[in-house]
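Report on the following structure.
The complex appears here minus one protein chain, its other protein chains still in place.
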Amino acid sequence: MKTVCFGEIMLRLSPPGYGRIAEAKSFDAYYGGAEANVAVVLAQMGIKSVYVTRLPENELGNAAAGELRRWGVDTRHIVRGGERIGVYFYERGAGSRQPKVIYDRAGSAFAMSQPEDYDWDKILDGAGWLHFSGITPALGENLIKVCKSAISAAKDRGITVSCDVNYRRALWGADKAGEVMAGILPYADVCVINEEHAGLLFGIKEERPDDGIYLDASARVAQALSQQFGCGKVAVTIRRTLSADKSRFAAVLYDKASGSASCSKIYDLEIIERIGGGDAFCAGLIYALESCMPNDYAVQFAAAACAIKHSILGDFGAMPVAEIRALADGAGRSER
Amino acid sequence: MKTVCFGEIMLRLSPPGYGRIAEAKSFDAYYGGAEANVAVVLAQMGIKSVYVTRLPENELGNAAAGELRRWGVDTRHIVRGGERIGVYFYERGAGSRQPKVIYDRAGSAFAMSQPEDYDWDKILDGAGWLHFSGITPALGENLIKVCKSAISAAKDRGITVSCDVNYRRALWGADKAGEVMAGILPYADVCVINEEHAGLLFGIKEERPDDGIYLDASARVAQALSQQFGCGKVAVTIRRTLSADKSRFAAVLYDKASGSASCSKIYDLEIIERIGGGDAFCAGLIYALESCMPNDYAVQFAAAACAIKHSILGDFGAMPVAEIRALADGAGRSER
Amino acid sequence: MKTVCFGEIMLRLSPPGYGRIAEAKSFDAYYGGAEANVAVVLAQMGIKSVYVTRLPENELGNAAAGELRRWGVDTRHIVRGGERIGVYFYERGAGSRQPKVIYDRAGSAFAMSQPEDYDWDKILDGAGWLHFSGITPALGENLIKVCKSAISAAKDRGITVSCDVNYRRALWGADKAGEVMAGILPYADVCVINEEHAGLLFGIKEERPDDGIYLDASARVAQALSQQFGCGKVAVTIRRTLSADKSRFAAVLYDKASGSASCSKIYDLEIIERIGGGDAFCAGLIYALESCMPNDYAVQFAAAACAIKHSILGDFGAMPVAEIRALADGAGRSER
Amino acid sequence: MKTVCFGEIMLRLSPPGYGRIAEAKSFDAYYGGAEANVAVVLAQMGIKSVYVTRLPENELGNAAAGELRRWGVDTRHIVRGGERIGVYFYERGAGSRQPKVIYDRAGSAFAMSQPEDYDWDKILDGAGWLHFSGITPALGENLIKVCKSAISAAKDRGITVSCDVNYRRALWGADKAGEVMAGILPYADVCVINEEHAGLLFGIKEERPDDGIYLDASARVAQALSQQFGCGKVAVTIRRTLSADKSRFAAVLYDKASGSASCSKIYDLEIIERIGGGDAFCAGLIYALESCMPNDYAVQFAAAACAIKHSILGDFGAMPVAEIRALADGAGRSER
Amino acid sequence: MKTVCFGEIMLRLSPPGYGRIAEAKSFDAYYGGAEANVAVVLAQMGIKSVYVTRLPENELGNAAAGELRRWGVDTRHIVRGGERIGVYFYERGAGSRQPKVIYDRAGSAFAMSQPEDYDWDKILDGAGWLHFSGITPALGENLIKVCKSAISAAKDRGITVSCDVNYRRALWGADKAGEVMAGILPYADVCVINEEHAGLLFGIKEERPDDGIYLDASARVAQALSQQFGCGKVAVTIRRTLSADKSRFAAVLYDKASGSASCSKIYDLEIIERIGGGDAFCAGLIYALESCMPNDYAVQFAAAACAIKHSILGDFGAMPVAEIRALADGAGRSER
Partner (left out) sequence: MKTVCFGEIMLRLSPPGYGRIAEAKSFDAYYGGAEANVAVVLAQMGIKSVYVTRLPENELGNAAAGELRRWGVDTRHIVRGGERIGVYFYERGAGSRQPKVIYDRAGSAFAMSQPEDYDWDKILDGAGWLHFSGITPALGENLIKVCKSAISAAKDRGITVSCDVNYRRALWGADKAGEVMAGILPYADVCVINEEHAGLLFGIKEERPDDGIYLDASARVAQALSQQFGCGKVAVTIRRTLSADKSRFAAVLYDKASGSASCSKIYDLEIIERIGGGDAFCAGLIYALESCMPNDYAVQFAAAACAIKHSILGDFGAMPVAEIRALADGAGRSER
């Protein structure tokens, strides 16, 4: 199914290995962005994946588009113009040292883009799915409008809409985010959200006795979100950071139609790469739902994609469906 | 004691660090092969180590021979000729992501070699030990013949023969392998085999209640192999993969003369390098037996060599005897 | 104009910088091949460029296709199958040290491909140009057949055919090459050939008083080729190697219709990369002719593309049309 | 003599070696800026060198200040604040391929700085020299004001002022630049300008018969500038680009007091690094004048510093005085 | 408070990543030394930090001083002279493979320095704290004298003196070290010592039932040291090596005035870098005491600095105070 992802793509600059920004003599260059990462994983799964963004007319813009294309993403609907590509500097943490990020994305070609830059009739022609994340409306009022026109065009065509809430403190406050996303989620057929953000943005949280993972409680959060916003499917992801290199991860998927929730295994992850795990989860979920996998397996598949992504350097995380299935089916040994 | 190892040596190409073949911009180059790795470890232990193989007459062949020589291996009996060096691409796994290998070894100078390429009278002159692995006969009927003429020449001279069964699914089926190896092992004084392969190739296995390591059961496997093929010493190695970066390892050594088995410690290994661990075990065992270490210590020494090899990048694994002894003696802290 | 290029694409492994194969600890990895290089340069010029080849179903095959796609080449007609990707090792020369190449391409997925692997009706649908080089028929009788069916399908559709003779001593003898190419060139509308090869393959050469560049003589060679094979346009390239890092280059273009020849400037080139220069010339010429540039400018444009390619690392040589024009127009300072 | 340099310092990102921005997998990181480069060269010559700029309060700002400090520059007067550090991407050219630059410096901490950010009384306390370039006023009206208050404070204290006109097309038009610089140069005791810019900005140029270097004509340009703006010393630099890797360079120094001009040797330069040559010239000139070298030697010394800088990677170009003297004295072999 | 650190600074050469000295094709270069590391961490915490050492007059000496300056250390009191910089080769261990060090420091500029090289009146002018480690007197009788004159000058000025016992088997025997340090510690206001060294050098040890960490016993060791040498504060650090990559760490701080001991948390450390942890502890402690943190927090702060340093490559370990506080306050997740 032709699947359209929409959002920013940035140049990421990271010191090699365990190096630090403060003393870097070189930076490894990656291109990535929440929705772009989803588009790449989908394309590598064999989905006809289209990315929509706005990039400047220079070599960095060319490179960003080229990297997407390399992984099979259709870049013909990328708009060119604007002054600069958004940049972020990311330093991997280790042990007791936390990761660091410096965003330098203000004024990017995408952040400056306007509703009239995107011809949704043309873009969505023949599409079956539209995906974006909460980072896009966080970039400004112009992008809230763009999101709304995209959703509206999708709804007109009966296209399934998925939204990863993906709240980013660095971009907007929880109040503003909660208000804007509450206006958007009612149009989303599928909603993905981090358990903690459900509390922060919408006040939806469940008590847990300690810092463990309680899938029942998370399932109730998913159900509450589905009831509040009417989304047909709500996936809640749960992450506990154990150190800069280790975390624990699981997810639940609530299905409004059946009123039931499905849970993934709980993964203990060694983190080679922290970025893009949530995006791989979204891609896994979209693939699973487009492939009509049953809910129980869909959440396992999405969680396995997320687990594997933690071992792949870079924002993108192309991986074969067969490897995801193998892990979801239990061949993987890192499950708890 | 002059020790002759015999087999292929290939060019290995691996993406640096955690990189992936699918997006590699460069490959680290190593030379290695099961028996070549044994020859290198032996040479660095001070053994007069000779390697026999066939390499093409080009810079890659020169480099393979040069790398062996660098570590002290005698390369004067390497035959030159043929079209190409065997190549394999190897991608290190990490966490939930499994390692990947692409073999491109068909038609290699060694795989195309014929019995008449090797003058065993000259090669084995003055030697006390001959070692090879099951990978060599797996390369074709011509190499089964080569193995047989090597063994026969060794037996004529009273040279000790060791064979690492080293079954590789990518090269031949378990039936064929079982049949060929069953014809070879009766001539081996020392046999090394992975516990799982004893079951696959020869149907020799013991029940275990779970996926743990049960040294008693493994000892019974070793004993059964000794009985079936008449080998004086049979070492069985046991490996449990915990993740792409972690495994558990132990070994037992059965001694036919005394009818008793010796067990190594059980190691929990952090894996920097997966390749060459079994070869380091063989080298450790050969060194131990050539040095007349008692069986109890010999298996500890071989297992310690194997453990240390997991922390050394590349196929080869030169390491000082003193370090192996220190770990075998318990100074090492990674034992369980 | 949709332009179809057809040929092999190989993995090239080169020691970094001035390193040598005989002591390389790593190899930089590039993908390339004569016709693939043309396809990439064309795609970056804005031409709808399609590449047709056969690649194995593994990560190396994926990477080769991905790299083409990255630069905008349409890879949907690439056939997947076969055992291996062709590989070549290439060591850059320097000063008095000549470059070295080790081919390891026998048995590649492409070399093993058969006429029935390619559905020319589908591939050429909507195309206006077909390009290939003499390397393709050099790979075997099966590929001579493939070439012929491609040409025949093209001719049926009125598609322009260009052929770069690109004679390679390592692949076939001059006699065989001359015979086969003499059977193919009559179907080529545009022929590109190195001056020296015109002599070797077809006995067409002109006396020159010394090792200088004599464009008049080269023009007569072009004319003779046009007369012999009936090609509408014949481009002859002239290269004099001054050292491993320096060469002199020029080209002439003979136009059968007007019976006149056009000459490029003579370039003194500092060589950062020796590979792909002739392919950039072909791409420049195809672009020029598709754009209906006059012959005088077409040969300047193609020669400028060739000159710039010598400063771009890797087989591919994507470069903006504006930069080529600037050099062709004389802004470049490296002309003689 | 305490020497204060004032201007921006940026993060420069360059693909390694001959790599291109469009396909870079990593960028080498340098910090630099016209006046910062001068400050570093001066500090390494033993001058008490102070740098004044504004940097953001993050790791990139820390790194920029740290790099200056590393080379001995006093960074205690650097103001911290603002949103981002200016960035530029720079790709080295080669042969027929021109260098490329992408500026991403809008909105930098320095470009946003205001006159009240700098306490010139404190900064200039004890100083004997103030240096800046025309890049600083090019950044906006606020920085024109900052320049003027710096000059005014310097003049009040009898501090020598030097200004490198350093016209940059990417920042402002020649008309605006000419107008602003014409208002600043009358306060400069020492003016450095590229011959070509003297024509572009102030219409001061001399006929030359061809593209050669005519030091007499250049001397007349210097004299005319001195007369127009009243500068005590005017240095005119002359550069002819031969290819991306080669240029020819010379300079003249006009001394108003004596009414005479001194000329440097003409250098044929192999370019390892194009950036910072003019800044090394300025530093050499400041050092020479602070050391009371005679004019004839001062211009030789400054030109030699410039020549050596072309062989040092990175924006900064620390080099020992003894090496500069050796080249100026003729030991250098690259003079024409 | 102006804090003076005094000792050697060496060039460290380490194979990249998990590489080994025996096959290194390149070495990463760091500069470091016990007291230099302290000086860098202090400077980055905002302390006015001065380093005193002796370095040769060559590029390596310049680089060592430059690296200190880069991180904000005042290098104006570094003496220049002597023949060479001390060098050490360090190979990171992994898993079962122990780290390796080759010292090549004999005859270094610092080791050859004499009391008259250092003008303590000038150096200590305005200082409030003097720090050095037991490595300095271990370098020879001349350096014992230098230490004594430094201490004596400090005591005359009422400057606080801290000493990290830092016993190194490779430099001197425990008897000699015990004797010399027993003559120095009575002048130290603050003493830092590894628990094991207290036993080896001074016979001060407490029974522990096993290889665990017993903070009570360690506190008694600290108290005994305070009683024996009269130091106002004694910090005892406790380290248990679990593997080449993992250790457990804690510390106690005994305060003579109150007669009470404070304990840090126990950290389980993943080791990216083994070197400089103890130095970061000293810097943390000095900062804490200069900032008048209560003892309970001072030891937590120092231990957190030590923990974070284990994740920073290189000898130096600049880190922001805020990050240390966050870990000391419990935000860190790697505490046991």
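Lettered A, B, C, D and E in written order, each chain numbered from 1.
The criterion applied here is as follows: a contact is a pair of C-beta atoms (placed from the backbone, for glycine too) under 8 Å apart; a residue touches a chain by one contact, two chains touch by 3 or more.
On a predicted model such as this, the values are computed, not experimentally measured, just so you know.
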| item | value |
| --- | --- |
| Partners of the unshown chain among those that are drawn | B, C, D, E |
| Option from D:I135, D:A298 or D:I312 whose C-beta touches the chain left out | D:I312 |
| Selected from E:N58, E:N142, E:Q228 or E:T241 as touching the chain missing from the view | E:N58 |
| Candidate in contact with the missing chain, chosen from E:D74, E:D104, E:E196 or E:E290 | E:D104 |
| In chain C, positions touching the absent partner | 17-20, 22-23, 93-98, 241-245 |
| Where the missing chain touches chain E, by residue | 13, 16, 20-29, 58-60, 62-63, 66, 83-84, 87, 89, 91, 100, 102, 104, 106-107 |
| For chain D, the residues touching the chain missing from this view | 17, 267, 269-272, 304, 307-308, 310-313, 318-319, 323, 326-327, 332-334 |
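Going forward, only the chains that are shown with their structure count from here on.
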| item | value |
| --- | --- |
| Shared chain contacts [chain A and chain E, defined touch] | B, D |
| Equivalent interface positions on chain A and chain B, same or different at half | different |
| Repeat of the A-E interface, chosen from C-D, D-E or B-C (over half of contact pairs identical by residue number) | C-D |
| Selected interface, B-E versus A-C, where C-beta contact pairs are more numerous | B-E |
| Inter-chain centre distance, chain B versus chain D - centres from mean C-alpha coordinates, in Å | 63 |
| Contacts with 2+ other chains: residues of chain E | 17 |
| Contact graph of the chains (line, ring, star, complete, other) | other |
| Listing of all chain pairs that touch each other, if any do | A-B, A-C, A-D, A-E, B-C, B-E, C-D, D-E |
